[in-house]
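Written out below as structure tokens is the structure these notes cover.
Left out: one protein chain. Kept in place: all the others.
Our next item is chain A:
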Amino acid sequence: MKILRARFVTLARLGVVAILGLSASCTAPSSPGTSSSNPGTRDTFVLGLASEPDTLNPVLGYEPDGGSLLFDGLVRRNADLTLAPALAERLPDVKGTTVTFTLRQGVRFHDGTPLTSDDVAYTYQAVLDPKNNSGIRGDYTAIESVEAPDPATVVFHLKHPYAPILQRATLGIVPRRLLQGQSLDKAAFNTKPVGTGPYRFVSWTPGDKVVLEANQSYWGGAPAIKRLVMAYSADDNVRATRMAAGEFDATELPPKAAARFEDQVGLTVYKVPSADYRGVMFPLDAPVTGDKAIRKALSLALDRSAMVGAILTGAGRPAFGPVAPGTTWHNPAVDGTPTPDRDQAARLLDQAGWKPGSGGVRVKDGTPASFTLMYPAGDSLRKDLALAVASDAKKIGVDVRLAGLDWDAIEPRMAKDALIMGYGSPYDPDYINYEMFHSSFSGQGFFNPGHYKEPDVDALLEKGRAETDPTVRKQTYDALQQRIRDDEVWTYLVYLQHVYVVRGKWTGIAPAVEAHEHATGGLFRTLAEWKPAA
């Protein structure tokens, strides 16, 4: 008995030592805070965001469209989406294949080192280097090379005249000194970034939050909000709960989850229009969807107002083309009625030879008017839209069979089955549309999977890409939008609105038409200019 007791005591001691050892070995996964400010003071503003970035390195794809508060690009966007110089002294002329930027004087990185043209050149070279596995490299393929002839000058050499080059210059500039010669797959910079932006990096607890503090010596003036916490929580209901509990000062929510905050004192709900559309992408070489009459009739038969009202609970608008209303480039002539016109749809089908057949499905030369519509299985919004399309189509005798699939299963089928798809950027009409409608991208992955091939559309896209005169460019894209609408290459369904809830009264909030991604961009991209309203 005595021996046994002694053994148990030994065991117990071992256990205690083990547990103490474990506790002592714990350290914070974040770097120690360099901040001296007191947590919990009123200066801290907590953003509740849905998706955490994989990296904070712009070269690897962190907020290249200017949504980052840590970094500045050569240019930035005003509230109305026009461009303004940021790290560049002024907006350069864009003509031909050479664009020269002069840098703003006296800008320093957060670690105190001065910004030079070397850093700018390095940033773009690093994106373009295939070894770096940058996911955004494809956006910059128009750039042939970037040079830094003197510390204040950066010269971009383009492969071909490329009008949107200034739009691409919102990419955040990184310090060459901290990255050169390293493998970007594991650079410490990816999680401890140093930029020139209005906020400097303090700490990142992966899976939880990123903490930033105001850059007091920011060239554009120090921000009023001194400490910024970006807390990540993927679940919409959890974010709504934490917002209601007062833990968050602002958050992004789907329209349904935001409804409870509508009439609360001290809270403001912002519904911001976006260029983020959902539509039906057709395989144009397939027998049924290849017939323009079917596509036109389907577009006429859809009840887009019901989709906006019921599926988006009002937070959206009907879509008829790939360029969002509210942006400079939108062609107002590309329009339609939000409510269905089934008589006109039926007439179109009759004229094209699609005659009513058995089971209510129209038939032409023995082929039933029937096609498969795919949607990504995990996406409930696209699923609801697919259901609505199928039900509207049935009313005009077109049979739409639905298939909810994983992306890996969708990709090989895109050449023969239709798909509920979404894209959309408010910045430049060349973005995405070139790849989506140009014949050279026909069948390239998710680009132009419907094999749309029209020489005059190719010509319009090429002209729009190269043309730098705004008036001519606008005419070109107006014609392009009309052409896409006439051919009904896609049937566009809805544009989404992004919904935000903000606590307190602020000046400087500048809603603008937003892009598809809205992590720290969106309404929060101007956070450095928010000031408490008196």
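Assume a residue touches a chain if its C-beta (ideal position, glycine included) is under 8 Å from a C-beta of that chain, and two chains touch if they have at least 3 such contacts; residues count from 1.
To be clear about the criterion, contacts and distances are computed from a predicted model.
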| item | value |
| --- | --- |
| Chain left out of the displayed complex - its UniProt protein name, from "NADH-quinone oxidoreductase subunit J", "ABC transporter permease", "Caffeine dehydrogenase subunit alpha" or "Chemotaxis protein CheW" | "ABC transporter permease" |
| Of A:138, A:266 or A:360, the residue in touch with the unshown chain | A:138 |
| Sole residue of A:227, A:296 or A:317 that reaches the chain not shown, by the stated touch rule | A:227 |
| Of A:222, A:409 or A:459, the residue in touch with the unshown chain | A:409 |
| Identified contact with the non-displayed chain, of A:435, A:478 or A:514 | A:435 |
| Positions on chain A where the hidden chain makes contact | 4, 7-8, 10-11, 14-15, 18-19, 22-23, 25-30, 32-33, 35, 37, 39-40, 44, 46, 48, 54-55, 57, 60-61, 130-131, 133, 135-139, 183-187, 190-191, 202-203, 205-209, 211, 227, 229, 231, 233, 238, 241-242, 245, 247-248, 406-409, 421, 423, 432, 435, 441, 444-447, 516-517 |
